[in-house]
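The structure that follows is given in the form of structure tokens.
Omission of a single protein chain aside, the complex is shown with its protein chains in their original locations.
Presenting chain A:
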Amino acid sequence: MLVRVVQRAPAFSNVCRRRLISTSGPAKSFPKEHGLLPSTQSPIVSSLKFFNSVTVDGGQIPTYRVLDGTGQPIEGASLPEEIDRGTARRMYEHMVQLPIIDNLMYNVQRQGKLAFYVRGPYGEEATLIGSAAAIANDDEVLGQYRELGVLMWRGFTLADMMNSCFGNCEDPCSRGKQMPMHFGSRKYHFHQISSPLATQIPQAAGVAFALKRDPERRGKNCAVVYFGEGAASEGDFHAGMLFASTIPSPALFIARNNGFAISTPANEQYYGDGIAARGPGYGIHTVRVDGNDILAVYSAVKEARRLCTQEGRAVLVEAMTYRVGHHSTSDDSFAYRPRQEVEDRKRLDNPLARFRRFLEARSWWSAEEDDALKARLKDEVMKAFRKAEVLPKPELREMFDHVYEGEEPWILKEQREELGRLLKKYGDVWGPWKAELQKHKGAGRELMEPKA
């Protein structure tokens, strides 16, 4: 980074720049007592006092909740009016679908039918579906890798999901290039997932900035970025918050604080008051919400989105949840947390059960319907799985696609020809290739005998 040795004229002090951006009115003159503090309007005091909290009373940031554990509204809470019977049932069905998919995928991965599976949002269903329902379907989503529920809420089908996990010739996301669960869909405004953590966060600030510059979408759409509390430790998180705030951009940050980054508990991830405490540090509107309460998530995200799009500024929502599942199929989380703790969580504070009780109390749902739904979803998931499982992998030539757009560099052209030559020579006699070629659509023939 260049060392800046620019002498600033007083008129360009930070405070002025800030005012020019944050208010539409004329810049006010400095009160006299601030003459010696040109970069702040902080009040002057004579008593020495340190502080370590963002709340007025110095306590912890509160958590917004609507429903208690039995699905009843807590005292003083108001229910979101637009959640009618139909919407509520649809939200519940999407919630129920997630663990059903998750369990099936987990088991088939265990049987070796799938290379890898990162556990779905087991325990985070309310956060995902509540937020998905609260944002517009054409808001730009940048996810981490547990946001399948948001994508499916928008219409991404079970078939899409399964084809992507198998990376087969119908994979609508990366055409077999990426690992399972790394979804992405231009059609559904869901940016492609990548494995490096937190990289999507500053990108979301850029996406939001572009939305604000687009006359068609300005004031209508925002960028919604999901990440875990672990990812919030990366420098990219801080850069993303800082950019969205300083270069005002309608980015909605949704931190899924599920208590664990693989084995590392949140108390070894940060010492401060969660992720929410960082929002005001960047001048960002912030709220903490009970992530197991779908109506609280819905209301909070709905209002956050309104602030975000109307003011064109960033908003941070920290949803407190618990990762009931293991991190991934390579993880056994009972190695670092007691099984009982997980069981207690599942039993005492299950986001699905809480919402179901709410629905049942309104006679919007019944036990019979629940059984029927689960049976139907299991059947649909299994059918989609079986269909995707037998489809071949994409044509081999596709591995060379989209490294570069436009003109293909000579090196890739030569490497594709080299692979074609090698396959022609050894494809039939080298066992590991012979077997693998059969799994691909076209069995590599398009590389071995390229059309002139």
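Definition applied: a contact is a pair of C-beta atoms (placed from the backbone, for glycine too) under 8 Å apart; a residue touches a chain by one contact, two chains touch by 3 or more; residues count from 1.
The rule is short, and it goes like this: contacts and distances are computed from a predicted model.
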- Item | Among "3-methyl-2-oxobutanoate dehydrogenase (2-methylpropanoyl-transferring)", "Small ribosomal subunit protein bS18m", "Cullin family profile domain-containing protein" or "Cytoplasmic tRNA 2-thiolation protein 1", UniProt-listed name of the chain not shown | "3-methyl-2-oxobutanoate dehydrogenase (2-methylpropanoyl-transferring)"
- Listed residues A:41, A:87, A:157 or A:263, member touching the removed chain: A:263
- Sort through A:72, A:103, A:233 or A:246 and give me the one touching the missing partner chain. A:233
- Options A:109, A:221 or A:321, residue touching the unrepresented chain: A:109
- Can you list, in ascending order, the chain A residues touching the missing chain? 109, 115-118, 145, 167, 174, 176-182, 194-197, 230-231, 233-236, 261-264, 268-270, 326-332, 335-338, 393-394, 396, 398-400, 403, 411-412, 415, 419, 422-423, 425-426, 428-436, 444
